[in-house]
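For this view, one protein chain was removed and the others were kept in their places.
Letters A and B mark the chains in the order given here, with residues in each chain numbered from 1 onward.
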Amino acid sequence: MTPQIDDRSARDDSGMRLGRIRSLIRKESLQVIRDPSSIAIALVLPVFLILLFGYALSLDVKEVPLALVLENPTPTATAVAGAFKLSNYFKVTMVSTMQEAITRMDDRSIDGIVRLAYDFDRALSSGGAPIQVIVRGVDANRGRFIEGYIQATLGGFMLQPAGGQAGAATGTVRIQSRMWFNEAVDSHYFLVPGLVVLIMTLTGGLLTALVMAREWELGTLEALFVTPVHAGEILIGKTVPYFFLGLVGLMLTASAGKFLFHVPLRGSVFILIAVSGLYLLVALGFGLFISSTTRNQFVAGQIVLMAAFLPALFLSGFIFDLASAPRAIRFVSCLFPARYFVSVLQTIFLAGDVWSVIIPNCIALTAMFLVFFSLTLLKTRKRLK
Amino acid sequence: MESLRRILSLIWKELLAILKDPKSRLTVIIPPLMQTLVFGYAATYDLNQVQYAVYDQDRSDASRRFLSTLDGSGTFKCIAVLSDESRISTLINSKTALLVVRIGPDFERRLLLGQAADVQVIADGRNSNTAGTALNYIGTIAADFTATWQKAHGRTNMPAQVVPRAWFNPSLETRWFMIPGLIGMLTFVQMIVITAMSVAREREQGTLDQLLVTPFRPIEIMAGKSLPSILIGLVQMTMVLFVAIFWFNIPFQGTLWTLYLGMLLFLVASVGIGLMVSSVALTLQQALLGSFLIIMPSALLSGLNTPISNMPHSIQYITLINPLRYAITIVHRVFLEGASFSQISSELWPLVLIAACSLWFALWMFSRRTT
Partner (left out) sequence: MQAHASEPEVLNCKGLTMEFTDERKQRFKALDDVSISIGRGAVTGLIGPDGAGKTTFIRLAAGLFMPKSGTIQVLGFDVATHPRAVQSRVGYMPQKFGLYEDLTVLENLNLYADLHGIQRKTRSERYRQLMQMTNLDRFTNRLAGRLSGGMKQKLGLACTLVSTPDLLLLDEPTVGVDPLSRRELWEIVYTLVREQGITVLLSTSYLDEAERCDKTVLLFQGKVLATGSPSQISAIANGKSFRIDTPAPLKPRQLQARLVGADGIVDAVLDGSHVRIVTSGNNPISENPAVEGLTMSSILPRFEDGFMILLRGIAGKGVESIRPPLPSHAVSAAENAENVVVEVHDLFKRFGNFTAVENVSFNVRKGEIFGLLGPNGAGKSTTFRMLCGLLPASSGKLRVAGVDLRQARASARQRIGYVAQKFSLYGQLTVMENLEFFASAYGLRKSRKKERIDWALTQFGLETRIGSAGSELPGGYKQRLAMACALMHEPDILFLDEPTSGVDPLARREFWSRINTLADQGVTIIVTTHFMEEAEYCDRLVIMVDGRVLASGTPMFIRGKALSQKGGEPTMEEAFIGIVEAFRMTAEDVKHDAPN
């Protein structure tokens, strides 16, 4: 063999080359520009979803329909009723018998009952007058908050000295609570960052899952493989354009959170972008992994929906706090990248650049990215099945 | 009669295609079971492990007793005892502690004087729902402590006493709410995906043309596509129901036939929506994206994750066309509240309406596309 050919061989095996990567990126970007569907997935979908869900989702209980059973409208009882009527939390219906209240409870027109018995006034003077409170416990979370609000509204009366016996004050423990990062207790503050994660997990995964599988299906990869191209170059070429596209989508949703839903951004924008970029790489890597494993757009799409959507909803800490889940479930949740990003994003938005939260989560995300990318590389070695 | 026989042959074919292969048989059974178990345990608003730090400036008998009440509740776990304020923010910021309980220096003195003694609780509001729940728990514990203290010190009773009770879910467990809800949620997701794909797949594989040149009428093809999905949906919901009753021990209060009747209507409505997607979609790809665009809003706006009554009115109106919303209400009402048929009838007729509209649209679209 001539030495010249040996030279070529040395050149070919020299690993990745910038020129080829640049060319693949250019190709991919042209495709993105010409095929509006990926732009729709990356930009239109996230904005639509954040608008819909940002407005729709709220855990803040308000205007609870409540029946107040006044069996004997004495002045004290009327005063109690007045307190409920003034409260923003309740929409009070006055009824005079318990039976009536129960009927309303059964047909779901009310979610709670407060009953002041016939002898409420008399019992009050002797102390320990029972106030019967019933809440609909079906939605336990809501039920608990309703119960809490009723207690708080009644609190004023319970602490007043019984029967006007002034001086016989009782020692009580009074909780003064302060909710840091969210003084107004607005659930949007934590739901919106969570939604950003949910949406990006889906769109990021979907973007790459479909494009890589599409190349397998159309057979474009087969011809590409029989060129000096390195499998890693193909993956980088695939990742970069969608990374920037996804980043724009992410920034759009994050800005919607800040400017539309007025979630404060207490951390720095730079850190937000950096961590988001890292997460996006994980989401894209996940999509690439799925699609190079299945090599089929349909299956890939289905897996991304199943493996990204429901777990990101239930296992990310987006709505449900994972601290209370059993150990096994917490372990399972560690396998889904969404939980790390939810934690970081809520912190950057509400608390600021807290490194003790950001760094460990970012390490986990980096590890996941590396795992997905190297698994994909392993699967995309230039061989056919 | 001839028509019925043809539909039966289609149903048999669909069922064979789904259930013959052991792998695809498993995909009908395993994912819903796994999801019920995992999400059943994960999706909870209840707290059983609240880590808190304490800064006790009083260090009195009373403050110690208050803290031991807190620890004795089983929910709270003290992870740090602070001696000054400086570490409070570090502990909260780093998510090490959800709460910091600070007891003022005159806690015992004020209690003994019969005054109100303040306990300051600082909560990490990054998840304001969790923080709110934890604060609620502390409030209850404080009230209990007060009552015990007063009894011990021979004080008169409080003038009034709240006797709270939660109906249908006495210990207010989120699980009782979530898991029956999953009956609707999981079957909905599967139903939409299966139905939306089935027509699109036939279109893509070309078998749809083959069907259309046989004497099948569009309505027969639709029926042959819907019924197998509905059957599978019934099997899946039964499995989740079993897990809910026998694994999570959630008491079933209603009657089974009411539940199944309601769910049947829900399945028909979901299948209608699935068929609607598949009649519009030209490719599997579009069917997939279409079903995703239906599933995601329907799931989040179903009332299972956040209550519908908390939503703005305009969005509450949107949820009226979401069959999952009715399904979840029906399951909750029948399962937990033991509602009778007449009590859930207000949830049934919207489902009938949705089913009728979506099926009609799917059929119209399908006929327009094909014949």
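Simple rule for what comes next: contacts are C-beta pairs under 8 Å (C-beta built on N, C-alpha and C of every residue); 3 or more make two chains touch, one makes a residue touch a chain.
Treat the numbers as computed from the prediction; the structure is a model and nothing was measured.
Taking the full complex into account, find the residue in B:D71, B:E85, B:D144 or B:D209 that is in contact with the omitted chain.
B:D209
Using the definition of touch stated at the top, determine which of A:T78, A:S126 or A:T220 touches the missing chain.
A:T220
Among B:A17, B:I30, B:L282 or B:L320, exactly one should touch the missing chain; which is it?
Once the missing chain is taken into account, the touching residue is B:A17.
What is the set of subunit B residues that contact the non-displayed chain in the whole complex?
Within subunit B, the residues touching the omitted chain are 2, 5-6, 8-10, 12-13, 16-17, 20-21, 24, 205-207, 209-217, 370-371.
For the chain that got dropped from the picture, name the residues of subunit A it touches.
1, 5, 8-9, 12-13, 17, 19-20, 22-24, 26-27, 30-31, 34-35, 215, 218-230, 382-384
Just so it is clear, only the chains that are shown with their structure count from here on.
For subunit A versus subunit B, what separation do you get between their C-alpha means, in angstrom?
One centre to the other, that is 15 Å.
Taking the touch rule as given, give the residues of subunit B at its contact with subunit A in the complex, in rising order.
Within the complex, subunit B touches subunit A at residues 31, 35, 38-39, 41-51, 66, 90, 92-95, 98, 110-133, 135-136, 138-139, 142-143, 145-146, 149-150, 153, 155-170, 172-177, 189, 193, 197, 284-285, 288-289, 292, 295-297, 299-301, 305-307, 309-312, 315, 332-333, 336-337, 339, 343.
Note which residues of subunit A are touching subunit B in the complex, please.
Against subunit B, the touching part of subunit A is residues 41, 49, 52-53, 55-64, 105-108, 123-125, 127-145, 147-148, 150-152, 154, 157-163, 165, 168-183, 185-187, 189-191, 202, 210, 297-298, 301-302, 305-306, 309-310, 313-315, 317, 319-326, 328-329, 332-333, 343, 346-347, 350-352, 354, 356-357.
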